[in-house]
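Have a look at the structure below before the remarks.
The complex is shown incomplete by one protein chain, all other protein chains being positioned as in the whole.
Residue numbering begins at 1 within each chain, and the chains themselves are lettered A, B and C in the order written.
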Amino acid sequence: MSITEPLIFKHSRSGRSAVGQYPQGASAEVPEKFRRRKRAALPEVSELQAVRHFTRLSQLNFSIDTHFYPLGSCTMKYNPRACNAFAMLPEFLGRHPLAPNSVSQGFLSCLYELQEMLKEVTGMKGVSLTPMAGAQGEFAGVAMIRAYHRARNDLERTEIIVPDAAHGTNPATATMCGCTVVEIPSLSNGDIDIDALKAALGPKTAGIMLTNPSTLGVFERRIQEVAKLVHDAGGLLYYDGANLNAILGKVRPGDMGFDVIHMNLHKTFSTPHGGGGPGSGAVGVGQRLLPFLPIPTVGKEGDNYRWLDEKDVPQTIGRLSAFMGNAGVLLRAYVYMRMLGREGMHRVAEFSALNANYLLARLKKAGFDAAYPERRASHEFIITMKRQAKELGVNAMDFAKRLLDYGFHAPTTYFPLLVPECLLIEPTETEAKEELDAFVDALIAIQAEAEQDAAKVKGAPYTLPVRRLDDVRAAKQLDLTYGMRNTE
Amino acid sequence: MSITEPLIFKHSRSGRSAVGQYPQGASAEVPEKFRRRKRAALPEVSELQAVRHFTRLSQLNFSIDTHFYPLGSCTMKYNPRACNAFAMLPEFLGRHPLAPNSVSQGFLSCLYELQEMLKEVTGMKGVSLTPMAGAQGEFAGVAMIRAYHRARNDLERTEIIVPDAAHGTNPATATMCGCTVVEIPSLSNGDIDIDALKAALGPKTAGIMLTNPSTLGVFERRIQEVAKLVHDAGGLLYYDGANLNAILGKVRPGDMGFDVIHMNLHKTFSTPHGGGGPGSGAVGVGQRLLPFLPIPTVGKEGDNYRWLDEKDVPQTIGRLSAFMGNAGVLLRAYVYMRMLGREGMHRVAEFSALNANYLLARLKKAGFDAAYPERRASHEFIITMKRQAKELGVNAMDFAKRLLDYGFHAPTTYFPLLVPECLLIEPTETEAKEELDAFVDALIAIQAEAEQDAAKVKGAPYTLPVRRLDDVRAAKQLDLTYGMRNTE
Amino acid sequence: MPFIPHTETEIGEMLAAIGAPSIDALFDEIPAALRIKSLAAIPDALSEMEVGRLMQARANQDGRPLNFLGAGAYEHHIPAAVWAIVTRGEFYSAYTPYQAEASQGTLQLLYEYQTMMSSLTGMEVSNASLYDGASALAEACLMAVRAHRKSKSARIVVPSTLNPTYLSVSRAVVEGQNLSFTVLPYEAGKGTLQFSKLEALKGEDLTAVVIQQPNFFGQMEDVDAITDWAHANNALVIAVVNPLSLALFKPPGEWGSKGVDIVVGDGQPLGVPLSSGGPYFGFMTTRMEHVRQMPGRIIGRTVDLDGKQGFTLTLQAREQHIRRSKATSNICTNQGLLVTAATIHMSLLGAAGLESVAATSQRQAAKLVEKLTRIPGVKVVFDGYRFHEAVLQLPVKVSDVLDALAKRNIVGGLDLSKLYPELGNALLVCATEMRTDADLDAYASALAAVLERKP
Partner (left out) sequence: MPFIPHTETEIGEMLAAIGAPSIDALFDEIPAALRIKSLAAIPDALSEMEVGRLMQARANQDGRPLNFLGAGAYEHHIPAAVWAIVTRGEFYSAYTPYQAEASQGTLQLLYEYQTMMSSLTGMEVSNASLYDGASALAEACLMAVRAHRKSKSARIVVPSTLNPTYLSVSRAVVEGQNLSFTVLPYEAGKGTLQFSKLEALKGEDLTAVVIQQPNFFGQMEDVDAITDWAHANNALVIAVVNPLSLALFKPPGEWGSKGVDIVVGDGQPLGVPLSSGGPYFGFMTTRMEHVRQMPGRIIGRTVDLDGKQGFTLTLQAREQHIRRSKATSNICTNQGLLVTAATIHMSLLGAAGLESVAATSQRQAAKLVEKLTRIPGVKVVFDGYRFHEAVLQLPVKVSDVLDALAKRNIVGGLDLSKLYPELGNALLVCATEMRTDADLDAYASALAAVLERKP
């Protein structure tokens, strides 16, 4: 089928245009000093050409709607179409973000109830929906931790402790918040090194950022002890909710002792990832951080909903977006939660764990090396290709690329950084057993290929629109816009 | 990329289900004698599985949105997305077909105006939108012709004259209407054989069915003479509007002397063809046939629109559909016509003719044989591969199949039946010159392949989900439902 | 130029290649006298934005009344996924799958559809759709005449409980072909076929008997008895069914001792919105022995040059493009996209889902009848088992009531007084799973108010 598509600029001809799409005959008298002299080099194409071009481009992607996509830490589960349909009702799409409350009660009620539901599933006391992705949620969380210490005049607390398994956004966020990062190692069983934690804690400790289950795919069993240590040292606990899918309806971050959490609604609450975004990083806080929540949030008085702002939350860390974060994503999450309902929440963790543990069991049985063979998988787990890399010269990336030829998106590769040659595999609860079985079969087949003909695996993929791309060249001979280089 | 997809039944597991899609806990007490004993063997799949399955299936299709699709006689032009969006407004989708006129004025006004516009572009006096496809429009037309003669007590007129170039629906329709078909030949220049026509005409002549331009891709130049002959003989003229795209805004069937016409709204008026339908075969009539129009149509009294039925059109040939034909298709056509506007109507024929004549000129120059080299192309034209079939053993079908590998949908093959080894090529007005050029290049390349390695072309396609299919086996070893044969 | 990609330069180049002085010259074979001067009645072009505004204004005029009308078109929940996939360009903008290799998506889907419809109706084979339920019945009558060689009468027996429009359409379509219809009355008080009238036809040459189940009144016919009677009297049986109801009810393939011969109906309840009457789709299934008499496209599974499974149009020798004047029907374009919707819809709901939808619809309709008949003067006309529609008798003229209800934003049902004058002020009402209890209450109180002539 169509396996490549030229750049849109190749379809462009001077004077061509989809004129039905804009008002005819308008012109503006722009004073010379403000006037644009030369039109931007946007493509000039017909409507059909644009539709055909972008439809064809879309077909070059793997996606949940077309492929099993076990990308660890990313929770690529089914994005219900209903969420999209109902979030895109014309009234919601047409609503101006600053429209008066009197013509916004429907929208506000959805957000309010979403806040309430998120409080319930996380065990938190307050929720702000404004952060626009996980990383911005982290920012909000750490900024609140800092604001808390500052409000108590505890000004020395600028260190954020982060396990080595943490996602890159954790340390990057700490830095953005003006904190310094103290990294602590993980034990070989995947748990945190408590001794290292103890050593790291002190009067400078602002807090710790944890994912639990961690990105190693295992649950931190001594979480209560960790919480106590950190709290006793005067720090607060931040929960990176990227892995909330693993525990939804089973255990709540608030009950584990966390003071603040962000939730990737685009993971656990199944809003689509859109090829890179948008997401939503709603934050939840315990009692201590309530005064600092980012604004706006939605309050309810009687039957009336209204925005809460600096007047209501005077100690707020402020605004993180021009309006109300990724409102449309919030509506999608709301619809999803209403469709799951109470029982559905529990099932999320149950079946994501069932799928992960089943896949792990089958892969172990097939001879693959689990990074933490003695542990339960959470909703994801790690296998390492260290042995294959050493013995056969076929590494984790080679397996990943070859999986594409077999019709599966690759797991997350080389993350977390501490496990060599790792594949972080997250099947999610919405995949059927036969899909998991087929994935195991593919890995077994690739293993056999690697043993017989390593070069074949290393040359993969073969059946995609392009073969393996030269990343080094991409970074060295920068070609970031059409026309930047003399390439066609 | 994904190149095959198992049958949906392969994804089915007993007890699996997308339970969010239906009410839970309902059951009906059905008396034993009416009760279904065994559930139908519908697939039992999750929502994700269904979405993934059908999304993947869709990717196996060529379509206007993805490929140049020069399928002669089918007018595969761009289907504006706006037509779909506005025809699918929730109010239109939710409207019950039998809802009272008082809550239907918006919908009725669109249909009324569509009737008026179609009258204007065809030069007819009345229009009924109810036929659900071209063939049903033909049925309506011939039935009206019969009704006309019968109303005049001219009961012998049961013969319908049809040129050999006619589409199969023409003779099939005549038969369905209880007429006998008299076929007349075409001349080698593509025009009708007037002598044969004269010979065929007589007291039994009910009428003649013509496409003009004909399916040979040429305009019948002596149409006025033909009209006079038929009328003088007491017959009526039926215009098969499948080729209206060729003359839209240039010449009107009514002005040529036709008494009745059907229009394929799914061709000229760009409603999508949906992989086989729905279409719409609205009919227009001149004065003589007005009393016989199929019902319902829409009338206007003052500012008020209402359905016209047997009370208003007592001589009607009746109803052809349970409600109002393919209403949603009609709305799409209405939107399309409003977007084209007056000037746009003229452009349709102009640019479809420009594209066809350009393509023909280039192909002739490249050495291909035009079926009617001395004639202007209309919106389409025929090349014949007779020479290639004879000299190289590579026939029209081989060229067609190989074109698929080059990323082009094939032209219509082996129709009209009278031109051997023909390809009927209709580029439509919405294709850009470079697309036509690329198509010519592909045909030239295939010609070269045919000369060098005929077997290669005859083995085509190679890059599609399947290679050439065994049609004979399909018809001999019938396998029409999953489970009919022991095949997997 | 909307939708036209040509630049001035290109037009020049193309004319040069053609050797024509102007675009106009391309039309020089058309007699000059015939050329259009102007299309004065066509309005100026609107931009997409403008036409969007226009269409929304038209849509607003009609609004979104609460609907209790069925009568052959039913409002059901359609999963959001259905039309999101149906409108994908690859389905939406493809032509009929003539080039099988480039149309495997549509072809495989149609094969899956044929399988599902055959199973739902309990028959062996299905075609890939006809226009709608009414015209499908017309085609079924013609097919019965072809299939039943021994019968010379071309006489079709239909009950008056058949959707009257289906009969009108059938009459119109078979008009030229000398078929005749014998309409049998229904049993007063029961609303089902008067069996004695059928018995009275014993010994006559009947080509086929049509049975609609549930019938136009929503009542259940004694299909087993009718089927067996017809077969015993050498007539074929054509079933007209609501496909959704088959999730609950015995499929036509099991009616009587050997099942019916042809099944038709409208597929609309399977994922197609009401949309003002169309596009819907007609379905048809039959026994294998009749497959060559079936009109419409049929898809078969076969293998490719490498022996790999694939799908293609088959038995095309029945069709107009091959057989021309001897084809089984003139149908060419069918309702493919709607079949796409139905196939996805059936896959998403499964048999369990359809059953639940049907059961809920029936329950809500029963509740509706109960609530409405509590209003003084409102009565149920027919006894017996019903699906999701019912005929009610009102104390006053039905059309006045419907007008008054429409003002209250309720589409209250179908006035039967013209179709069945003998029933007096009769109203056909319907409720599906889409009508909540609150909706039913809203109707009941509106109707009560209207009947009391409250404002």
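Heads up, the rule we're going with is that contacts are C-beta pairs under 8 Å (C-beta built on N, C-alpha and C of every residue); 3 or more make two chains touch, one makes a residue touch a chain.
Only a predicted model underlies this, so the values are computations on that prediction, with no experimental measurement involved.
Taking the complete complex into account, the chain left out of view touches A, B, C. Although one chain is not drawn, the whole complex shows that of A:L308, A:A361, A:L418 or A:A438 it is A:A361 that touches it.
Summary of contacts with the chain left out: across A:G126, A:G207 or A:P278, the touching residue is A:P278.
Touching the missing chain, out of A:Y148, A:F219 or A:F439, is residue A:F219. Contacts to the hidden chain, counted on subunit B, fall at residues 13-16, 18-24, 45-49, 51, 55, 80-82, 84-86.
In the full complex, the hidden chain is touched by subunit C at residues 47-49, 52-53, 77, 79-80, 84, 87-88, 433-434, 436.
Definition applied: only the chains that are shown with their structure count from here on.
Each chain gets a centre from the mean of its Cα atoms; for subunit B and subunit C, those two points are 20 Å apart. One finds 47 Å separating the Cα centroids of subunit A and subunit B. One simple way to say how far apart two chains are is to compare their mean CA positions; for subunit A and subunit C this gives 46 Å.
In subunit C, the residues that touch at least two other chains are 1-6, 10, 45, 47-48, 79, 81, 89-90.
Of all residues in subunit A, those touching 2 or more other chains are 13, 16, 20, 46-49, 51, 55, 80-82, listed in ascending order.
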